[in-house]
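Then we have chain A:
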Amino acid sequence: MSPTLLETKRLSKCFGVLRAVDDVSITIPEGARYALIGPNGAGKTTLVSMLSGALSSTSGDITFAGVDLTSAPMHIRVRHGLARTYQITSLFPRLTVREQVALAVFERDGMGWKWLAPRNRMTAQYEEASCLLDLVKLGADADLPVGGLPYGKQRLLEIALGLAARPRLLLLDEPAAGIPSTQSAELFEVIDALPASTAILFIEHDMDLVFRFAKKIIVLMNGQVFMEGTPSEIAGNASVRQIYLGEGGHD
Partner candidate 1 sequence: MQASFRTVVCLAAVLTAVAARADDLKIGLIAPFSGSETAGLEMDNGIKAFFKLHGDVVAGRKVIVISRDAPTPAPDVARRLAQELVTRDKVDVLAGHLFTPTAIAAGQVSTQSKTPMLIMNAATSGILAKFPYTARASFTVAQTTAPLARWVAKNGMKRVFTIVADYAPGIDSENAFQREFVEAGGTMTGSIRVPLDTIDFASYIRRIQDSETGGVFAFLPAPDQAKNFIKAFRDAGLDKKGVKLVVEGGMLQPQITATLDDDAIGIISSQHYSEDHQSQENMAFVEAYKSVSGNRIPTYISVGAFDAMNMLYKAVEAQAGKLDPVKSVEIWRNMKLESPRGPVSFDPQTRDIVQNIYIRRLERKNGILTNVEFETYDAVKDNGKQ
Partner candidate 2 sequence: MQFIGVLLDGIAYASLLFIISAGLSITMGLMQFANLAHGAFAMVGGYACVYGMNALGIPYLAMLPLAFLIAGVFGLVLELALYRRLYEASHLTQVLFTVGVLNVSAASAVFLFGAGSQPIHLPPYLQGQISFLDANISTFRLFTVVLVVAMAVVLASIVQLTRFGAQLRCAVDNRRAAIGMGINVDRLMTIAFTFGSALAGLGGALGVQLLGLDPSFAFKYLVYFLLVVVVGGAGSFVGPLLAALIVGILDTASRYYAPETGSFTLYLLMVALLVMFPNGLYGRAR
Partner candidate 3 sequence: MTRRLAAAACILAPLCYAIALPDYLVFGSQILVMALLAISLDLLVGYAGIATLGHAAFFGAGAYVAGLLSVHGWGEPLTGVLVAACAAGALGIPIGLLTARSGTLARLMITLGIAVLLYETANRAAGITGGADGLQGMEVWPLLGVFDFDLAGKIGFAYAWCTFVLGFILARFVVKSPFGLSLEAIRDNPLRAAGIGIPVKGRLTAAFVISAAIAGAAGAVLAQTTQVVALNVLSVQLSADVLVILIFGGIGRIYGGLIGAALYMGAHHWMSGLSPVYWQFWLGLVLIACAFLAPSGIMGLMAPRAGGRDT
């Protein structure tokens, strides 16, 4: 077993009386390939948002690589190596593809405060951005503004942006949402090929993809961890099949 990277203790989020995330305690080891599944409204995106810092937690703790990040703002978590992508594509429409990946690289390298140094001389960062774009097969589109990019490519760019932070844990919120299933397999190939130094926790509805790419699966129900186990354990569990898979969770 690899050492623990992320650990949550009794994490909860309440919206009024609704407990969207209820007492969730999970651990994710380094290099993990975890999937987070559950029916609509189970609290998957809420949990990811809490881990990334987009939402504050009502109670509980988040420890990442030995550091308490429970109340750290988003950009501090990114700096510690905890990055995410979004279910609904969320990019910078007026920047070019390369610029926004380079931007994330600048931030990771702590160069974002350099306000008098011309960035076009920072070739190392731009080269790294190009490499990342090659990795997600966007090398040819590097100089286009993002606003005009087809949707599938924007999903890939989301991942490149997440990777640019060189995260130790990358949270992928439905990375394949909104693209045809043939392409989503390709997308997951790209994800699967990412270096082992990056742990991954992804939300996904397509069970074929989940079972193909996840080493371990966490099932969330009504905001609580219903079960956690390897794909075969999950597939073999009768109650998961009944409650979740039986409902035909594809949407």
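Keep in mind that, in the parts below, contacts are C-beta pairs under 8 Å (C-beta built on N, C-alpha and C of every residue); 3 or more make two chains touch, one makes a residue touch a chain; residues count from 1.
Quick note on selection: all candidates are chains of the complex that A comes from, given by their letters.
As the structure is a computational prediction, the values presented were derived from the model and not from experiment.
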For chain A, as assembled in this complex, the candidate in touch from 1, 2 or 3: 3
In the complex, chain A residues that touch candidate 3: 52-54, 73-76, 78-79, 83-84, 86, 90-95, 99-100, 102-104, 106-108, 111-120, 122, 145, 147, 161, 164-165
